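Reviewing the structure listed below.
Every protein chain except one is present and positioned as in the full complex.
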Amino acid sequence: MLGYLFRRLGYALPIMLGVSFLCFMLVHIAPGDPLVSILPADASAELQQQMMRLYGFDRPLLEQFVHWLWRALHGDLGSSIATSRPVVDEVFKAVGNTLMIALLATLIGFTFGSLFGFVAGYLRNSWADRLASFVSVVGVSLPNYWLGMVLVIVFSAQLMWLPATGAGPGGSGDWNWNWAHVQYLILPALTMSFIPMGIIARTVRALVADILSQEFVVGLRARGLSEWGVFKHVLKNCAPTALAVMGLQLGYLLGGSILIETVFSWPGTGFLLNQAIFQRDLPLLQGTILVLALFFVALNLLVDVLQTVFDPRIERG
Amino acid sequence: MSLSQQQLVNEFRDVGGARQPLLIVRGLKKYFPLKSTGFGLRRERLAVRAVDGINFEILKGETLGVVGESGCGKSTTARLLMQLTEQDSGELIFDGQALGSRGLPLREYRRQTQMVFQDSYSSLNPRMTIEDSIAFGPTVHGVSKREALERAHDLLLRVGLEPARFAGRYPHELSGGQRQRVNIARALALEPRLIILDESVSALDKSVEAQVLNLLQDLKQAFGLTYLFISHDLNVVHYLCDRVLVMYLGEVVEVGPADALFEAPLHPYTQALLRSMPTTDPLQRTEEAPLAGDPPNPINPPSGCRFHTRCQDARAVCASVAPIFHEAVPGRRVACLKYQPDSGYETAQIPLREVTHG
Partner (left out) sequence: MTAAILPDPTGERLDRPAVVRSRGHGANVLRRLLRNPVAMIAATILLLLILVAIFAPWLMPADPYATSMLKRLKPIGTEGMPLGSDELGRDLLSRLMLGARLSLFMGIAPVVMAFVIGGSIGILAGYAGGWLNTVVMRCVDVLYAFPSVLLAIALSGALGAGITNSLVSLTVVFVPQIARIAESVTTGVRRSDYVDAARASGASSLLIIRKHVLGNVIGPVFVYATSLISVSMILASGLSFLGLGVKPPQPEWGLMLNTLRTAIYTQPWIAALPGLLIFITSVSFNMLADGLRSAMEVKQ
């Protein structure tokens, strides 16, 4: 078991290194001189030379990468060109905001998705099953940015129940867990929840249908186990995989939040990315992507390991 | 060329003469490394010793049977002979020429040696028609597509399948016995001299098995073939084979003419194996299983003679001295200290059960 842990870690580390290198390279594949985004266009040649040496752009690529990585591991991801604030600060503030809607979305998605999935799995091949599978196909085919717009149209523009954009009446700076603030959470989280809902519904349905069709369930019923007992049994068997899928979906939501955050102007990491791209703020872009990507890899690792711990049936090489 | 001329072709290709064995296997060794366990100092490199230095010959025109328990290395030996897996060490000498030498490059060797696998379904490409599967081999060696297809049809007829009905079909549309006939036809397509049959009839129903065995005999006559017949079914081996080779845990323990071996086996393992054959003769009732327990782990074989842990005739010396595979009786070779004078076996009085071994 410990051996597996070490092996899995040993596999994840080179991946993280590769991911970091890719993030580092983003700046260099961008067209134009990296300096262009740091200095005004009419800077003197001298100033340019100075800056080059300061940032280390004149050193070989690998050396630059090592320096950059070294600084990153010490929490220094450079400063945002637009705001001159340290990138780390901006990113972690934004991560908190994104986590709020992402966690809520995952919760909603998991709850309703499991519900639909269970119902569909129990009532296999009935109209309820077909409806549930239709809903889940719809869930994964929906462009979530469009769904967000539609929800805004319905709930904000037409019904005026919920606000359309923003993270609170006073911006994200001051947050309180009261209705005035929480109402801003609802639409973004709801929008985000559709895709995980669809995927979890599909997964749970397949798991439940598979377990119920196995012969040992017939055996359990024949020995007098009540339906509730069977249900608990099915629950126990589904739980590890379903939870694993949920964990992964959370990861995808964190990484892919940009579209929804743009629609709702929610000040999370996605919104930050958007700003970074349009202001050509490369340090901010790099830093945000690095944090998100590494977080995703770490999450995958965690889910993998937890799955092995909780589900002894999974064979790990 | 037409099939009836194949025999002439084989004689024409005979390079070494009638006395030269068709295939000499010398010192063939193949270990399969396992994932190493532990870290640093405790790291062990373990390997499954599938085939551990075997020597034998296949004579021209004979059917040589290979028997042994699961895991003894029969299939690995077959794959090594076909060069589907490369050996760690050892050489193959085909009709006097070493494989890999200028006189016998691998491609030429592969024309002359073919194999029929155990699983008739997985050995045929599910996306290819029967005739295409059979015709593939010849096209690799330069035969035109049209001629290869014609040859395929002829071979189908030869193995008892009507070309008009079967040539355009796919493997999943045939029964197990029919597929195995197709595999035989495919093996014949390259006009080989040696055919390795690795448990080729084991998966078939008994009645179908009998038909296929008869077919194999027919073909051997018609084409002057040599067979290496690997099987766990001792009755079939006795029926079909001229000589028999017995393997245990990656080594050859006995070789001899089929009748002699079955009547009077020399090696204790062979004796136990033959005693395990079920029989309806009331005079041969046994109560004790002739062969106890499972074969030892091929990763860490027993010291000395590998069979000593399960041998009824084992003595103390068997745990420390490995027997040499030699000719104990004219025409029969065996690896057992019983037949080795000066091995210390004669003088060792203590039966092995009272001695612990590592």
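By letter and in written order, the chains are A and B; residue numbering begins at 1 in each of them.
As a convention for this text, contacts are C-beta pairs under 8 Å (C-beta built on N, C-alpha and C of every residue); 3 or more make two chains touch, one makes a residue touch a chain.
Note that the coordinates shown come from a computational prediction; the quantities given were computed from them, not determined experimentally.
The residue touching the chain not shown here, chosen from B:Leu28, B:Val51, B:Ile93 or B:Ala167, is B:Ala167. Here the missing chain is touched by one residue of B:Arg158, B:Arg193, B:His267 or B:Arg310, and it is B:Arg158. The missing chain, though absent from the display, is touched by one residue of B:Val51, B:Met115, B:Leu204 or B:Leu225; that residue is B:Met115. The omitted chain makes contact with chain A at the following residues, 14-15, 18-19, 22-23, 26-27, 29-31, 137-138, 140-143, 145-146, 149-150, 152-153, 157-158, 251-252, 254-256, 258-259, 262-263, 273-274, 276-278, 285, 289, 292-293, 296-297, 300.
The chain not shown here touches chain B at positions 2-4, 82-84, 106-107, 110-111, 114-115, 117, 119, 122-129, 131, 133, 136-137, 140-141, 150, 153-154, 157-158, 160, 163-165, 167-170, 172-173, 183, 186, 190, 218.
The rule is short, and it goes like this: only the chains that are shown with their structure count from here on.
Distance between chain centres (mean CA atoms), chain A to chain B: 57 Å.
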